[in-house]
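Shown here: the complex without one of its protein chains, the others still in place.
Let's turn to chain A:
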Amino acid sequence: MNQRIPVTELSDTFRGRAKEALADDQLRTNFRVAMDSLMQKRADAFPDEEEREGLRELGNRIKARALSRLPDLLEQLEAKLTENGVNVHWAETTAEANRIVHSIIESKQGSQVVKGKSMVSEEMEMNDYLAERDIECLESDMGEYIVQLDGEKPSHIIMPAIHKNRYQVSKLFHDKLGVEETDDVNKLIRIGRETLRQKFMEADVGVSGVNFAIAETGTLLLVENEGNGRMSTTAPPVHVAVTGIEKVVENLRDVVPLVSLLTRSALGQPITTYVNMISGPRKPDELDGPEEVHLVLLDNGRTGAFADAQMRQTLNCIRCGACMNHCPVYTRVGGHTYGEVYPGPIGKIVTPHMVGLKQVPDHPSASSLCGACGDVCPVKIPIPELLQRLRQENVKSPAEQPKVKDGGAKYSARERAVWRFWRTLNTRPGLYRLFLWGATRFGKLTPKNLGPWTENHTAPVPARRSLHDLAKAHLARAESQHTGGQS
């Protein structure tokens, strides 16, 4: 019997949550089906391998170039946006970012916010922060709307409600909105839209994320497919965009390959239905658009990653989600198992800088290092290499001064001693051969229960003779035959 566990009651460890997710057949089917389809869509969107690899290399270098000048570009962005009439705010922490957003809404005596999709606002837990201050935040992206309606968090950075199938959405709409159940996806979308349309008109403030912030022109670029992004950023009188500092790129030309990489990697689309380029508030001769535009630039640990040459590569990320679509672990356990805003392979490498390794001690280990994520990353972040690095930081003792926030979360003197013994065994040939001798001689005594290994396997019984032994005998025989033949 598969009883779904509400997200709020999930276990507090990765392994615990993984166990719960793995027992949920519906959840596993939903993810497998969705991820298979997304992998296929991406493959179809890049029919030419040479073009794809060239574009990925280009994307990587554009981001590397932008990051190499990050402080300069951010200053340029601020100057240009200010010139365009956009108010730029800096926030080192999510708490600061929330205070800024709240004070903007307060200054307008606002009580209703409509939101386009924004992962940074999830990082800030903006909805909760504002709700506590009697400000209603309504998610307008269909997926976000669904998870908000169900009191959940997004399980995927591009498709927040991908863990639900249409029947589950239908039931949710029936329960929460009192509408008739239907398995027609178009009808479901229409139901959602009818609710949202009114809210766009009533909202005091629209909040959105940003895909790319262009320093040269002071432009905020936002891609989306539902038109809700355009509505959120143009219908309400005030638009507040929130984004991470790593989203800045040098100029508009850089954006062309990056957008192509983003939409093709994420959903297999040549381009999204809407590409919004926001360059400032409504001008006197314009008919629509907000009267005020704000940009909140959030750090939240990003400068920590920036300071580390290897981990800086995490800031290349353009949030396409291809790594999770291709991840055999994510596919099986789903996004909620990660317990953080960013799930999947990218979540495992960006989260430690945001919240510290102590909060996500198992994230670096939750990978078989199969490399599928690194292979598909549109900006070539070497995710497996960075996971390995995080594992290093994770097992360091305090004396070894871990270089990642709250590193050493998995330091264990006992485990270190095991690896020291392993090292001694493998660096002293005599001892290693003695070990082989013992293991092969007493292999039959291998216990039936070898802890976690024997949960999934029978205990491996060593062979009766090691390869060292067999090879020695075989090669000696070959040698004697050879010399025998010569004499």
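Going forward, a residue touches a chain if its C-beta (ideal position, glycine included) is under 8 Å from a C-beta of that chain, and two chains touch if they have at least 3 such contacts; residues count from 1.
As a working rule, contacts and distances are computed from a predicted model.
Novice: Quick one: find the hidden chain's UniProt protein name among "Sulfate adenylyltransferase subunit 2", "ABC transporter substrate-binding protein", "L-lactate dehydrogenase complex protein LldE" or "Transketolase".
Specialist: Options "Sulfate adenylyltransferase subunit 2", "ABC transporter substrate-binding protein", "L-lactate dehydrogenase complex protein LldE" or "Transketolase" narrow down to "L-lactate dehydrogenase complex protein LldE" for the missing chain.
Novice: Return the single residue from A:Y167, A:W419 or A:F442 that touches the missing chain.
Specialist: Looking across A:Y167, A:W419 or A:F442, the contact with the absent chain belongs to A:W419.
Novice: Touching the left-out chain: which of A:V33, A:A95, A:A307 or A:L369?
Specialist: Answering carefully, the residue with contact to the hidden chain is A:L369.
Novice: Among the options A:R69, A:K358 or A:H468, which residue touches the chain absent from this view?
Specialist: For the chain that is not drawn, the touching residue is A:H468.
Novice: Which is it among A:K41, A:R61 or A:H174 that touches the chain not included here?
Specialist: Once the missing chain is taken into account, the touching residue is A:R61.
Novice: Since one chain isn't shown, list which residues of chain A touch it in the complete complex.
Specialist: Residues in contact with the chain left out: 14-15, 18-19, 22, 48, 50-51, 53-55, 57-58, 61-62, 65, 250-251, 253-254, 256-257, 260, 328-329, 332-333, 362, 364-372, 375, 385, 388, 390-395, 416, 419-420, 422-423, 425-427, 429, 432-433, 436, 439-440, 451-458, 460, 462-463, 465-472, 474-475, 478.
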